[in-house]
Every structure is written in structure tokens, then in C-alpha cells.
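Showing subunit A:
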Amino acid sequence: MEMSINASKQFGSFRLEADFTVTGQRIGLFGPSGSGKSTLVGLVVGLHQPDHGIVSLDGEAIFDSRKGLNLPVEQRRVGMVFQRPHLFPHLNVKHNLLYGHRRCAPENRKITLDSVVGVLQIEHLLNRGVSNLSGGERQRVSIGRAVLSNPRLLIMDEPLSGLDDSLKFQIIPFLKNVCETFQIPYLFISHSMIEMRIMTDQVLSVADGRIAGQMTAEELARSRMGESHAGYINLLKLKYSHRLDGLHVYHWGNAHLFASGSSDLPESLFELSSTDIILFKRHPEAISARNLLQCRVTDVFESGNRLGIEMECGGERLIAEVVRQAAEDLGIERGIKVYAAIKATAFRRLG
Partner candidate 1 sequence: MKFRTIKLLLCVFCFVFLTGPAALAADVNLSVAASLREAVTELSADFAKKSPGVSFQRNFGGSGALAKQIENGAPCDVFFSANVEWMDYLEGKRLIDASNISTLAFNEVVFVGKPGLKVHRLQDVVKLEKIAIGSPKSVPAGQYAMEAITKAGLDKQLENKLVMAKDVRECLMYAERGEVDGAFVYKTDAEIMAKEVKILFIVPQNLYPRVTYPVALTVTGSKKAEAVAFYGFLQSAEARKVLSKYGFAVK
Partner candidate 2 sequence: MPGFTPTDYSAILLSIKVATTATLISLPFGFTVAYLMTFRKFRGRVVLDVFVNLPLTLPPVVVGYLLLLLLGQQGWISKVLLQPLGIKLIFTWKAAVIATAVVGFPLMVRSIRTGMETIDIRLIQASRTLGAGWFDNVITIILPLSIRGIIAGSVLMFARGLGEFGATIIVAGNIPGVTQTIPLAIYEYVSSPRGDVMAMALCCVSITISIAVLIFHEWLGRQMIRTD
């Protein structure tokens, strides 16, 4: 999917100016509140019109101020998942799901109710009224509804912001599966770096009504490491092994990790901040931290006034951050061996 915007819009004192083209199936739009993300997206969906410019999808112009072209919202085939589900209260779940499907031209109806309902696991909800659903169920129905309209682009405007953490990471797999299974390109908006990294390939970062940059999610995370006091968030898939002395033991690659998590699920996603990893040049003989990993440095990068140290540990990858002076003191460079110490309490389970 190719999206191209060369347009400007004035909103009171706020001015949006964009000139970019982005290609891909999983595109992200990242930026703080008020940066213009929702406005930009509004231009693509058709809920707002630019003052001047052109908006195109897959080479086809859907708005062109010079030609006076403005394709109405209902004809653009751009689906939208909002922060809140906005399900139609007077229709039951099934009719909500089919609302867009019915209005889709027959030749475009490739996605069927049964398949979507299967992927989202909402068969048992079909005949229910929408007010009897939990938050997660409602958001899943909302996603299903948007997908069933067979859009050529799905825009998701902070679809996870309204959910609590455990719910968020339950929904994310549904989101990914649905779009992968039905091959729907999407534009994912969030202010959460973690969500961006999981959901997207290319990310456009937006600030003050302009596109500040276009890069992969990973590159974005690294570049932001120095600014964020949470540093770079390592996302680790840990497989549960057993309990020992009040701690949970997990498999991670070839290594064992001790974490003070409380999950007995076979596999969970954990986050570990780069700031919580302490590096040793030599093996410290005694240390209070329960985790000590032998790693090899694969890359060193700059971010702000910090250095990110990318390491390979037992087949998996980890990034720690240190100040420049510390890197010099330890003589850290690519290829050397280091020991990474991590407290059991530093791991936080995501979902």
C-alpha cells in the first residue's frame, strides 16, 4: 500500500504541513498529543479536508484541491478503528459487524463474517447486545467491524489507549492476526513506543504538525533511548520453567532468567529497561542480582548523551545503556565479552 500526502491545513493556531510518501503494509504514526496525528489521519479518512494539497492512496488521488476532487468518506474504503469502540448501540454484535460488509460492493467482499469471527474469537457474542460486553470484547468487535468492510487501508487511531495493560497485550495478537490473515494494510497510531515496535515496520514521527522523520520502529526506539528515562525497552518472550525460592525461572534463548513475576502462563512477554542492566568487564564473583548473563557486544550506538550497547546473549539480543565515560572506562567496543547483571525485580510482565 502506498500513501502519499502533500497538503496543508490550518486549524485555529495549529498548522499541519505534510509532504511525504510511505509504502508498506504496517505503517506507524508516532508522536506526542497535539502533534497532529489525528488531523493527518482525518485527512486520509476524509473527515477533514486539507486547505490545499493532494492525498493519494495506491496512486489514486482521493483529494486534490486543484481539481476540486474530494472523494466522500463513504467511498474511500478507508476503515477506522478508534480509541473507543463506538459500536452502534441499537444493533447487536452481528449487525454491528456486518454494517460495513453490507455496504461494500460485492466484488470487494473478500473477507467473510465467519473468518473474522474465528480470528477474533467472538462467535459466542454474535447475538448479544453491545452494552453487555467487556471492554476487550467491544474493541474486538470494533476491529472486526472495520475489517469486515473490506477496506483497502485500515487506520487504527490509538486503539489500545483506552485499555488497561493486560488487556492491551491480549488485543495486540488479535490485531496483528486479523490484518495478517486478511492482508489488510494498516496505519497504526500510538504514543507508545512498545506498541509501535510490535505492530509496525515503518514509522512516521510527527511533531508540531510536521513529519519529523521516517524510520523503522527499532531505529526510532533506539534514537529515543537517550531522551526517555525508561531508556530502551527490551521486549523478551520468556518461557516459564519452574519456581524456585519464591522466584519464577524462565527460559530465554539458551539462558535461564529469574524474575519476580507472578505468571504461570507457559509463555509471556516481559519488558526490561536498558537502564536496569549493569555491565561488568569481568565476572563479578558475588553479586546480589540473581541474573548474570555472559554476552558479546554486537553494536554500539549513540542516543542523546548516552550510548546504547547491543549485545548477543545465548542466541537472543539485549540492549543496555551507559554513559559515555562508563563505556570508555570499560573499554566497550564491538566484539568484546561482557557480563550483564539484572535484578529479578527489573522484569515487568506485559501480557
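Basically, a contact is a pair of C-beta atoms (placed from the backbone, for glycine too) under 8 Å apart; a residue touches a chain by one contact, two chains touch by 3 or more; residues count from 1.
Candidate selection criterion: all candidates are chains of the complex that A comes from, given by their letters.
In this text, all values refer to a predicted model and were calculated from it rather than measured experimentally.
Student: Check each candidate in turn (1 or 2) and state which touches subunit A within the complex.
Tutor: Spelled out: of the options 1 or 2, subunit A touches 2.
Student: Considering only the defined contacts, which subunit A positions touch candidate 2 in the complex?
Tutor: Touching candidate 2: residues 45-47, 72-75, 77-80, 82, 84, 86, 88-90, 99-100, 103-104, 129, 131, 145-146, 149 of subunit A.
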